[in-house]
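Scroll down for the structure; my scribbles are underneath it.
A protein chain is absent from this complex, but the other protein chains hold their places.
Moving on to chain A:
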């Protein structure tokens, strides 16, 4: 065999009549069985570039190119019928959101067989056998039962594996994976990616991976192409690009990568601000037609202590109960049992002491839903100040301007509405709202996981700066050890509703005691575990 699996030359994607180009003159090629990653932040055009190959652009977008060759054949001008034969059969695609990319009203077996029925003439029995074998291959427990089950019965990671299985069932020559693991936590995304690479290698499938995560790409891909504002700014082998990025933008991306740093550890403060003893939380069971299912306990007696001014990171996979613990501390979830103390006083949110709300604040994960779409930035930030009856309109305004500046937003942002802001700007507003009354304790629930890598680094830096200024203690809930490494003084590892390991940051990162902690660390893809020479050289 000769020639590349996919060759794209001079690809442009335009928005309707405006002539605005979201992809500009993009060229790349992937060898048969090779792998290429398109890396870039949101809005860089990477997804549109990949979708235009399959002609799956959203309405209003138009693609034009000098040539798109798939296994030597020009498909840029192919008829729609021919494209339909290619899609699925020879070019497979895995989407970002496993929660919505499977049809909820169709059984897994039905969906997996759909492609085979369309493109190959096989009997029902053969289709079933092939599906079973493939499900076994992607390590789904009880493949037989899985065929009859429906998507809602599976977790995000399982669904993504099923998605992968049904795409690879067709043995495509090219797999396009659009941020396949962005919606998954680090441990699970590691498994899914490992599986994807194994399967594509076995079948000689070329991979076009689209991702914003340079660290992940560096681990799995041979070649990468960095995109910014629709243009390719850097191209080359992954190791080469990471070691010596030539473009300023790539340099910034590389700098934003999580890496293991040393030193800078603050002394453990003696005085605790928050103490938790034997905390248990249960969610009520789902209501069926006649009876309720038993309540599900998600925290089984957790003990925790956060010292004044320190940052304790709470890490664990999804479903470990870390978010529940954070929510219980601010009174968003009612505990079943156990004791919480704030500065030695019992903390009971059913009858909160005055000032408790002012002193304990929360930053939500998703800046897209944590801001009221009808409130402008100024009134979002000023709202907590209104709780203080003595405050004046003028005083609130001045304070808002002050805190806005501290979170790095210009004062003329006040009249803007949330939808006019980027994700990072929204999270800055959310941080400003939480800090405007100078709380003593802050719970941050995955505050950066919805953001781009370079924005993540900025927000983490901002949180550190504000902490140095205001001196609040912080419980930093995250599944991402890369982020944790940058902000934490101490780390507590949670698994299945229990804290399995707790220690200073360096102890956890350098001398993990538990198998689970090691797995988390391994999946976190801290960069200088592979490219240690780069930091050492500096």
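FYI, a residue touches a chain if its C-beta (ideal position, glycine included) is under 8 Å from a C-beta of that chain, and two chains touch if they have at least 3 such contacts; residues count from 1.
Operating definition for what follows: contacts and distances are computed from a predicted model.
A.B. asks: Which listed name, "Glycine cleavage system H protein", "3-oxoacyl-ACP synthase", "Putative monovalent cation/H+ antiporter subunit A" or "ABC transporter permease", is the one UniProt assigns to the chain that has been left out?
C.D. replies: Protein name of the absent chain (UniProt record): "ABC transporter permease".
A.B. asks: Which is it among A:271, A:374 or A:389 that touches the chain not included here?
C.D. replies: Hidden-chain contact among the options goes to A:374.
A.B. asks: Please pick, from A:228, A:259 or A:433, the residue that touches the omitted chain in the full complex.
C.D. replies: Spelled out, the listed residue whose C-beta touches the missing chain is A:433.
A.B. asks: Among the options A:217, A:254 or A:330, which residue touches the chain absent from this view?
C.D. replies: Touches the omitted chain: A:330.
A.B. asks: Of A:305, A:358, A:397 or A:498, which residue touches the hidden chain?
C.D. replies: Checking each option in A:305, A:358, A:397 or A:498, the one touching the absent chain turns out to be A:358.
A.B. asks: Considering the whole complex rather than only what is displayed, give the residues of chain A touching the chain that is not shown.
C.D. replies: Its contact residues with the unshown chain are 330-332, 357-358, 361-362, 364-366, 369-375, 383-384, 387, 417, 419, 430, 433-434.
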